[in-house]
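Shown here: the complex without one of its protein chains, the others still in place.
Think of it as A and B in the order they're written, each chain with its own count starting at 1.
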Amino acid sequence: MSIELSFNNEIANLMYATHGNPIKDCLQCGICSGTCPAAEFMDHTPRVIIGLISAGYKDEVLASNTFWSCASCYHCSVRCPAGIDIADMMYALKRYSMWKGRHQEGLIGPAFSESFVKMIVNSGRSFEPLLAPTYIFKNGPQGLVQEAQTATGLMLKGRMPLLPRKIKGLKKFQNMVRRIIPIGESS
Amino acid sequence: MSERIGVYVCHCGTNIAGTVDVVDVANWAAEKLKHQGVVIAREYKFMCSSLGQELIEKDIKELGLTRVVVAACSPHLHEKTFRTAAKNAGLNPYLVELASIREQVSWVHTDKAVATAKSKAVVSGAVSRVIENVALDEIKVPINANTLVVGGGIAGIQSALEIANAGFHVYLVEREPSIGGHMAQFDKTFPTLDCSACILTPRMVEAGTHPNITLMTYSEVVNVSGYIGNFNVTIKQKARRVKTDLCTGCGICQEKCPKKVIDNVYEAGLGYRKAVYTPFAQAVPNFPVMDVENCIYFKNGKCKACEKFCPTEAIDFTQQDELMDVQVGNIILATGYDLFDATRIPQYGYGKLPNVFTSLEFERMCNAAGPTEGKIVLRDMKTAPKTVVVVHCVGSRDENYNKYCSGICCMQSLKFAHLVMERTGAEVYNCYIDIRTPFKDYEEFYKRVLEEGGHFIRGKVAEITDAARLPEEEGKLIVQVEDTLIGKQRRIPADMVILAAGLEPRHDAKEVGKLFGIACGTSGWYTERHPKLDPVATMTEGIYIVGCVQGPKDIPASVAQGAAASARVLGKIFQKEVALEPIKASINQETCSGCRICNGLCPFNAIAFIADDMVSEINPALCQGCGTCVAACPAGAISGTGFSDGQIMAQIDGLLFRNLEPVEA
Partner (left out) sequence: MKQYAYYPGCSLESLATSYNLSTLEVAQKLGVDLKEIKDWNCCGATAYFPVDELLAYTLVARNLALAEKEGFGEFVAPCSACYKNAYFTNAYLKKDPDLAEHINYALEADNLHVNGTMKIRHLIEVFIEDVGLEEIGKKITHPLKGLRVAPYYGCQLLRPRKDHENVENPQFFESLLSALGAEPVDYPSKTRCCGGSLIVTNRKAALDMVHILLQDAVNRKADVIATTCPMCNVNLEVYQSQVNREFGTQFSIPVMYFTQLMGVALGIKPGKLGIGKELVSGEPVLAFAY
């Protein structure tokens, strides 16, 4: 016999370390959305997203750009009078979205995170140029030019890594990763 | 000769029966405890009902029961009910034992088998114990007809007047120089918009001049001992440094005093007073007090202007605090609330941004006798605001500060909105989470403010800042909030912001509670005897709590509670004596070695040492039967009547089923 989990529960279950989250306690007071510095760039404010989750409107939630515009500044979480860690919930929504492979069109976040994970798994350290393809073309021709200018400036100041670095214990590191998620044979 | 025991197992509707198989428990008792003397075991839906009690009374008379066990709810609720039922049937009430199978079984277990088995054990324990019970008689003590009321706010004044008008004497003790409490600070009261002082001061004067009220202001209770009907209270009358028999209340001393001090109490920090002062013009009594910490004379020996100018030579710098002992029969606590400290929420800017005010500051501002003479102006004391934002739920309904709702701030905020619009024509925005207007004429008041043009933004304010981003925000306070009804983040430029700060227990509520022997709940408000049915009594007989000290409430509710407590007290006074439970400890002086360990342990100071005989003695009137000394006595010389070692050991045996007949193999 399978139990139909509410959307609320599905999201709460994705917050392992914080043992779920009292999303159900939301008063809809709006202090999270009043505080959020990125709220005006979200199609739904954080409070509305919680409302949609509680109401079970899964499609609307997955189609929104709200959690992909979250900077994880945690200001909402610290002010929430119901003790909900909203920023953590945004991460959970990102994970849910990645897992289900459903998100709004044209977002840079999903591809960026995926590339980042691949990069770390392959080398253990971050190497910015590898991530560039995920976003430099997404801000139009002007954006591309600006990005090139910035990169050049940084390179001239010796602040741009030219070669990727790998950690020494990479093989064992990858074995460690394999015990959490399947990453196939070593690269 | 064996006792004849009746066992009654209550269903309590489904409260117990839903988890415990009560029929099984009753049958089990009838069968397995028969050898101990159980002659009848019944189960019934509601034992505490009159029919249930009649069952017990009938059985006592017809079956000649000598002991009764009722397995039901906690003794806290109905021990008295069943003891009275037994008494009515002619059985000594102390031969009745309660077995709690609700609070201690059905309310804490979910497994039916486990709960039923545990209930059997509990009943078995009670049966074994009740056999060891002895008949006891209540101790009757006379009630002192005097009453102590601590706190001279509206609730305390109400209590004092009701008792005094009924012809009995009241000591009304107030910490501040004048009675009146917070209500004396307000301008208008909701929903009628009555002038607060106009409705309060007549009561204050009545209390101040009543022949049956001894008013002790600028005084505090420092010690309480005794028990209901017989409390001994020590009151410290702080030195006013003014001879009240000579003072005429002319006010010249404060006029001439050169030292100005910010008045953080009455003026909520918005205005000033002098070092020698009466808190407000209609103070009762109208005698000033000297603030020694700020007085120039006490700092460097100079000045003494007040003494020079006093026409009746009433100033006395040498006056000292005085202690006074009074005997009272009942005590009513009416010490009120403290306002939530808004500096705890730095993002609201209180204390940093000048034009952010708290509710009490704003009350003082609106008050015609206040620092701005009733004009609503900015901190510069002259500019009228054009836009005012009232922020609801400051420090309330918030896990990070106080979880509870402070109850009165929505109405207070609506009142502020109305007053601002009426007096300044400014635009007012109320930023709220919910509008809580439950009582008489409250919802209509909300409608009125809507009709008058008040703006309402449903959203808990995120921050208040002076960092402008747009030209129209320059020089303004910006209130950033999500307008949840339209789902947009808004920045409201305002001239003035009023924070509807929540109510909190007094900062020393816990210590004061300990003085009187009452407890605080998790939020710090005093605990009433029953949250639904007994809000003014406490677990300590003779001590009552009225007004905000029991939880945030408005003036009508405070007055009602004040009156309710006085009715209780008057009831006790008319009975002339009170019956004390005979559950006490007593010392066997033969075995007492005079070590005196018990003397210091008694929380009620009930144990005295008789030096001549080198033994200790317990005063049964003061003893509350807590059992501390019984447990502590190294010689085992102290036993508890109603909780003797024999009784407790028997109960343990019963719990462990050691009392059952061995089963034939």
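Here, a residue touches a chain if its C-beta (ideal position, glycine included) is under 8 Å from a C-beta of that chain, and two chains touch if they have at least 3 such contacts.
These numbers come from a predicted model, not from an experiment.
Trainee: Pick out which of A:Leu27, A:Ala63 or A:Leu131 touches the chain that's been left out of the picture.
Mentor: Missing-chain contact among the listed residues: A:Leu131.
Trainee: Out of B:Gln347, B:Thr527, B:Asn619 or B:Ser644, which is the one that touches the chain we can't see?
Mentor: B:Gln347
Trainee: Which residues does chain A use to touch the chain missing from this display?
Mentor: Spelled out for chain A, the touching residues are 14-17, 19, 37-38, 40-41, 65, 68-69, 71-75, 77-78, 85, 87-88, 91-92, 94-95, 98, 107-110, 112-114, 116-117, 120, 124-126, 128, 131, 134-135, 139, 143, 146, 149-150, 153-154, 157-161, 165, 167-169, 172-173, 175-181.
Trainee: Take the complete complex as the reference. Which residues in chain B touch the chain that isn't displayed?
Mentor: Residue positions of chain B that touch the missing chain: 345-347, 400, 465-469.
Going forward, only the chains that are shown with their structure count from here on.
Trainee: Mind checking the centre-to-centre distance between chain A and chain B? Centres are C-alpha means, answer in whole Å.
Mentor: The separation of the two C-alpha centroids amounts to 50 Å.
Trainee: Of all residues in chain B, which touch chain A in the complex?
Mentor: Where chain B meets chain A, its residues are 347, 393, 397-400, 433, 458-463, 480-484, 487-489.
Trainee: For chain A, which residues count as touching chain B in their complex?
Mentor: 27-36, 39-40, 44-45, 47-48, 79-83
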